[in-house]
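The structure follows.
This part shows chain A:
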Amino acid sequence: MATIRDGKIVEDTWQHVADGEAAPEGDVIVTLARLRQEGEALRARAGKLGVRVGSDAIADEIGDEVKDLALVAIEFPKYVDGRGYTIARKLRDRFKFEGELRAVGNVLRDQLFYMHRCGFDAYELQEGKDAEGALEAFQEFSVTYQGGSDDPRPLYRRR
Partner candidate 1 sequence: MYQYDQYDQRIVEERSRQFRGQVQRRLSGEILEDEFKPLRLQNGLYMQLHAYMLRVAVPYGLLSSTQMRKLAHIARTYDKGYGHLTTRQNMQFNWPTLEGVANILDELASVQMHAVQTSGNCIRNTTSDQFAGVTRDELEDPRPYAEIIRQWSTFHPEFAFLPRKFKIAVNATPDDDRAAVYFHDIGVKLVENGAGERGFEVLAGGGLGRTPHIGQTVRKFLPKEHLLSYLESILRVYNQFGRRDNKFKARIKILVNALGIEEFSRRVEEEWEQIKDGDMLLPEEEIERVKKHFAPHAYETLPDSDSELAALALDKDRAFGNWVKNNVRPHKVPGYASVTISVKDKEIPPGDLSDYQMDQVADLADRYSFGEMRITHTQNLVLADVKVSQLRELHEKLVAVNLGNANANHIADMITCPGLDFCNLANARSIPIGMRIIDRFDDIDYMNDIGDVNLKISGCINACGHHHVGNIGILGIDKQGVEHYQLMLGGSAGNDASLGQIVGPAFTQDEIVGAVDTVLQRYLKERESADETFIHCYRRVGMAPFKEALYGDN
Partner candidate 2 sequence: MPWHYPSAYPTLPAMAKKTPYLVVTASRTDDGAPVYFRAQSKDWSEQIAEASVVQGESVADELVAVARAQERAVCDPYPMYVDRAEGGAAVPVSARERIRSEGPTTPLRRPDPQS
């Protein structure tokens, strides 16, 4: 599985940690439930801390809890489940989340451009997919009509 960050394939230092599994050294991504239970201890560790939320998370409910973390991973259980786009936009636009916003799960090339526009900057591309090819997705459009988390101005403010 390749990780893409800021339009490039990168070495990934983050580790996903399952509930019930001891947190290893380094940068870890835990579930929201675990963050709620062990937040203090987790924050006291040496490595960076990230959280993984499901597509059913409501941004308004979790925003304050997660906005200071280094990373929020939003799960796409199926890529046709588009709730993650709204979660991302609201974390970026409303909660001013500045850490890494990472798409995980059924993440495919043809969603990357939309994800990028909604504020994602990192993507765990689904296993077995051509990562080099996927990078082209960021270049496919040079014009957009609406504002997004990448640029809030609609085209009518840029025309």
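Worth pointing out:
In this text, a residue touches a chain if its C-beta (ideal position, glycine included) is under 8 Å from a C-beta of that chain, and two chains touch if they have at least 3 such contacts; residues count from 1.
Selection criteria: all candidates are chains of the complex that A comes from, given by their letters.
Keep in mind it's a predicted model, so treat the numbers as computed, not measured.
Note on this complex: chain A touches candidate 1; the remaining options among 1 or 2 do not touch it here. The touching residues of chain A, counted against candidate 1 in their complex, run 58, 79-83, 85-86, 89, 93-94, 108, 110-111, 113-118, 130, 136, 140-148, 152-157, 159.
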